[in-house]
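Here it is, the structure in full.
For this depiction, one protein chain was excluded, whereas all remaining protein chains were kept in their positions.
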Amino acid sequence: MSRAEAGGPLLEVEGVSVRFGALIALNRVSLGVAREEVVAIIGPNGAGKTTLLNAISGFYHPYEGRIAFAGRDRTHLRPPDVAALGIARTFQNVALFRGMSVLDNIMTGRLLKMRGSFLLEALYWGPARRQELEHRAAVERIIDFLEIQGIRKTPAGRLPYGLQKRVELARALAAEPTLLLLDEPMAGMNVEEKEDMCRFILDVNQEFGTTIVLIEHDMGVVMDISDRVVVLDYGRKIADAPPAEIRSDRAVLDAYLGVAHES
Amino acid sequence: MVDVVYAVLVAPFKDMAGSPAFLVEVLIGGVFAGLMYSLVALGFVLIFKASGVFNFAQGVMVLFAALTLVGLLERGVPVVLALALTTAVMVALAFAIERFVLRPLVNQEHIILFMATIGLNFFLEGFGEMLWGANVKKLDIGIPDRSFVVRGVQINELELTAAVTAALLVTLLAMFFQKTRIGRALRAVADDHEAALSIGIPLKTIWVVVWSVAGVVAIVAGLMWGAKSGVQFSLSLIALKALPVLILGGFESVPGAIVGGLIIGIGEKVGEVYWGPLVGGAIENWFAYVLALAFLLARPQGLFGEKIIERV
Partner (left out) sequence: MGRLEVIYREAGQFKATYASDQAIFPIVQDRVVVVAIAVVAFVVPPLVAGEYWLQAILIPFLIYTLAAIGLNLLTGYAGQLSLGTGGFMAVGAYSAFKLTTAFPQLSIVVVFLLSGLVAAVIGLGFGIPSLRIKGFYLAVATLAAQFFLIWLFNKVAWFTNYASSGTITAPHRTLLGVTVTGPNASAAARYVMALAFVAVFALVAKNLVRGRIGRSWMAIRDRDIAAEIIGVRPLRTKLLAFGISSFYCGVAGAELVFLYLGSAETLAFDINQSFLVLFMVIIGGLGSILGSWLGAAFILMLPILLTNLPHAVGLTMSVALQKQIELMVFGGLILFFLIVEPHGLARLWQIGKEKLRLWPFPH
């Protein structure tokens, strides 16, 4: 409770609609996320969860509604500008740079923190070299934090799926974001990997005070780690409440849990 | 300034109006060249639709087919038999390509496959010339290269035959896709590999079939072009011209390939004859590419392609 009050909502989504041709993927969805909150988005397949993250991160632009971050309207920003505001994310189908080493993937995550000076970089000299080493040290801390020391030099494309998801989280963290968007960070993982991932997410939230919005299908996980759960169905928001209440919400049971149990 | 505007915007049209018969001849020349581009582009589209492979070697397949045909004819093989044998060679080539190029590269990125076809391109060029020799050869298939005059317009019999053949081929292909089981499967593959598998036709077969069909299209193209200009290396360069054609028509559209080819062919000829002299000529070399480039910037999905929002 006390978290939500600190300085107004960090992210405000107001009446946002996104359509693809005739398909309305998001229908007037509103949502507020407070600083340092962990919000889970759930809903059946095709409900529009990913589309919502995409709208927030600037890949799709809503045809109505507005999105504000830290009190400023940013409905029409492009992804790089969104990144510059301090929003980082991971993707449902892992989007690592497959040809680059794990280290380089995570270093790339720090891009916005680095200053560019072409000539110095071409010579790898002075400030350019120092900057590179400083960021390397920061990246090493993240590598330690996520316990992936052993795979530093491995090309990301060669890693098993579970580790790829972890590296993708590392890359997002490297940007030291205020808001972290995670699209099904635990999909396809075994129980052990899921537990690790949960721990990392909670640690990130608690240690760095990072606000987290995540999409997740595993209800156990959702109940465990989120402060609040938002439910989407056919592009509409049908519920928005703490986990305990969601469990007993009729509409949610009908729309989502029912479907999930059948399938 | 006024002179320039006049020379660019007025004079060419006055020339056209002044001698309509000549204009028609230029247009016919454009249509013929365009049909050649279309035929090569058609081969591209077939393969691209079914396997997602952008086959740079399509132009060399045309050359290879034409070289084989000429080679056989020169050795006294009767036309019909030579055609049948060439078809057999192209089918064998399709098998070989599936086995030695596509299968080992399955699931690789598109750009890798594209570069592989560049490799294939050079290999086939060397191989074809080694088998049949590299000299320019006249391909004589019994259609005379002479003209008759209708209302003051010269019409070339060979070009006419080519146009009719191309039209026929396109109709046949359309029917193949609509009516036959394998044709429908091919269309399914283009949309969704899984779906195609569930129809019960292995991907491997489908690939061999499309590459064979593309091979046959290459024979027709080689036949026409070879009869007109002789079989020679430059034949493989029309592959490059097919690229802008595809850009105009879209990579997955059969009618697009035809229309795109015609636009480029006609545009190139008309541009060369009426505007070329203003800048010293030879604009045929780049006209197609620059047109495609301009077009791309305005409409990246091509004339017939649908606008898609990239999925994230």
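Note that the chains are named A and B in the order they appear, and that numbering of residues resets to 1 at the start of each chain.
The working rule: a residue touches a chain if its C-beta (ideal position, glycine included) is under 8 Å from a C-beta of that chain, and two chains touch if they have at least 3 such contacts.
None of these values were measured; they are calculated from a predicted model.
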Sole residue of A:Ala47, A:Ile67 or A:Leu96 that reaches the chain not shown, by the stated touch rule: A:Leu96
Options B:Val5, B:Ala21 or B:Leu240, residue touching the unrepresented chain: B:Leu240
Contacts of chain A with the absent chain, listed as residue ranges: 57-59, 78-80, 82-84, 88-89, 91, 95-100, 104, 107-109, 111-112, 114, 116, 118, 121-124, 128-129, 132-133, 136-137, 140, 171, 175
Hidden partner interface residues of chain B, rising order: 54, 100-101, 104-105, 108, 110-112, 114-116, 118-127, 129-130, 133-134, 240, 243-244, 247, 251, 279-283, 285-286, 289-290, 292-293, 296-297, 300, 310, 312
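Definition applied: only the chains that are shown with their structure count from here on.
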Chain centre separation (chain A, chain B; CA means) in Å: 47
